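Note that one protein chain of the assembly has been removed; the remaining protein chains are unaltered in position.
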C-alpha cells in the first residue's frame, strides 16, 4: 500500500515561495515522475514528501493518514539520493542493513533480507566491500538496495541516475522501471531529463517555478500539452512555437508544431525558407530553416534527403497536429 | 603531472631543499645534541658537533629534580583537560552549525572568530584580579579554564569545517532509514567525523601545550606547566645549558611528534578554513 496525497502544499524560504500550492494524487503502485527545469521546485517537493523539509502550509497524506508533522524516520518511505549518500564507513551489507537494524529487526531476518536484495541487484559478490571500492553503477545499486530492503510504502528517487555515464544510465533506467513493476511499490522520481520522464513514468508531473503545470501520462503530455511551457518542455527537439500573423490565421495567439510533424519538400505548398543548419544523425536529419515572418523552424526528416545548407525548401505542417494556445499560453480546444 | 624532469635538475633542487630544511631545523637539532653533552662540552669553543663525550646524565638530573615530573604533569593535565572540555562544548555546537544552520549561523561563527582576536594582554588585568580574588592563581583548574576558553573558537571552527564536508545527504539518508537523532549522531556522524575530531584534538593539545602568555602570568610554581618551568632557566645565566637542553628536549619532544602527525591539518586549522 502506498498512495500519497498532497493538498495545497506550500513551501517558502523567507519571502521566496518555492512551492506555491501543489495538490496531487499519487495512486498506489504507480510510477510518478516530477520533471522540470532546475530551480522549479521538484526536489523540494520530493523532500517535503520525505519529511526532510517542513511544509509552510497544506497537508500531506500517506495512505490516507496525515503525516504532515511526522518526522522522516516515521513515514515509512525510503529514498535514493542523487549522490547515493552511502555510509562510507559501512560495508555494502551494513549499508543495506542499516534501516532494518534501526527498525530493530532480528539479525537472522536482516541477513536473509539483505541477501535477498543483494541477489536481485547482483550485489552478492560485493557485500563485504566498502562503498569507495565500488564503481558508480554498483554504488547506485547499493543505494537502491538500501531503499527496497525496507519494503517501504513508497520509493523516493532524487535524480538518481544523473551521476552515471550515458550507457549505464539507459541500462539503469530500465532496471529501475522493471524493479518497480515487479515490487508494485509506489515510486516518486525526480529528474530534469525529459527522456527519463517519458520512458519511465506512468504519470508525469511537469513543474515550473513552484507550480504544477500539468499532471498526466507521457502520451497525454506529448499529444495534449496543457500550456506553452509543457509544449516547449516535452519533446525533443523542441516544439516550434510561432506567434504573430501566422498564429492569427489559426485563430490563436501562438501555435505549436513539433519538428516531426513537419514535412520538408523542395517545392509545393507551405512556408518557404532557407536551410541554415542541418544535423545528420544517420537515422534522422534535423534541419533548421529560416522562414521570413515566422522565424527559425526545426524540422525532422527520416533518413537523408540530400538537402544542403543554403537551399530553399518548403515546410508543410501536419494540419491535424497543430497545437493552438491563447494569449495566456493555455491550450485551446482542438 | 607526467612531466619529464631531468635528473640533474632534480638533484640540485633536492639538495637545495634539504639544505634549507636542515638550516631551519638546526636549532632544534643543536639543542638535542647539547642535551647529550656534559656541561663543559656544551660550553666549549670551538663547539663539538658529534665527537664529544655522549652522556645521558642531564636527563637523569632533570628527571631527578622531582619538580620536572610535576611540571610535565601540569602540562599534560592542563593541555589535555582544557582540550577535552573544549571538545565537549564544541562538538554539539559545530554539529548544530554545520547541519542545522540558521540565518545567524554565519554571524555567530564570525563573532566566535573575533573573540579569538582579542589580544590576551587587553584582558590581563581583570583576569589576573578575578583569579587572585577567587584563589585561582597558580592552580591547574585556573589554567584549564583560561586555555579552554582561549582555544574554544579555534576548536569550534575546525570541527565546523570538518563537519561541513560530510555530505548532508548521508545524514538525511540515515533519517530516511528510520534513525533517530541520537542514533544518527552515534552510528553515522561520529564514525565519519572521527578523523576530523582527532586532528582537532591534536592541534588543540599542541596549542595549549605551547601557550605561553597565560601560563607565564597566571602560574608560578605549583601549577606551572613546562612553559613556565623552562622560563625559570632564563635567570641563572649560563653553565646549565646541557640541562636546559635536556629539559627543553623533553618538553618539546612529545609535542613535536604529535605535531608531525597533525601537520597536514595544521593549515586549515590555523587559517580557520580560509586556506585548505
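As written, the chains take the letters A and B, and residue 1 is the first residue of each chain.
The definition used in the following text is that a contact is a pair of C-beta atoms (placed from the backbone, for glycine too) under 8 Å apart; a residue touches a chain by one contact, two chains touch by 3 or more.
We adopt the following convention: contacts and distances are computed from a predicted model.
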Among "Assimilatory nitrate reductase catalytic subunit", "GTPase", "Sugar ABC transporter permease" or "Copper resistance protein CopB", UniProt-listed name of the chain not shown: "Sugar ABC transporter permease"
Chain not shown: contacting residue from B:62, B:158, B:192 or B:206: B:206
Contact partner of the left-out chain, one of B:70, B:84 or B:216: B:216
On subunit A, residues whose C-beta touches the chain left out of the figure: 13, 51-54, 71
Touching residues on subunit B - with respect to the absent chain: 1, 5, 10, 13-14, 16-18, 20-22, 24-25, 27-28, 30-31, 34, 43-47, 89-90, 92-93, 95-97, 99-102, 106, 108-110, 112-115, 117-130, 149, 152-153, 156, 168, 181, 206, 209-210, 212-213, 216-217, 226-228, 230-231, 233-234, 238, 241, 244-245, 248, 251-252, 255-256, 258-260, 263, 266-267, 270-276
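Heads up, the rule we're going with is that only the chains that are shown with their structure count from here on.
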Cα-centroid distance, subunit A relative to subunit B, in whole angstrom: 53
Touching residues on subunit A, where the partner in the complex is subunit B: 50-52, 71-74, 77-79, 81-83, 85-89, 98-99, 102-103, 146, 150, 156
Parts of subunit B lying in touch with subunit A, wherever the complex brings them together: 167, 169-170, 172-180, 183, 187-188, 191-192
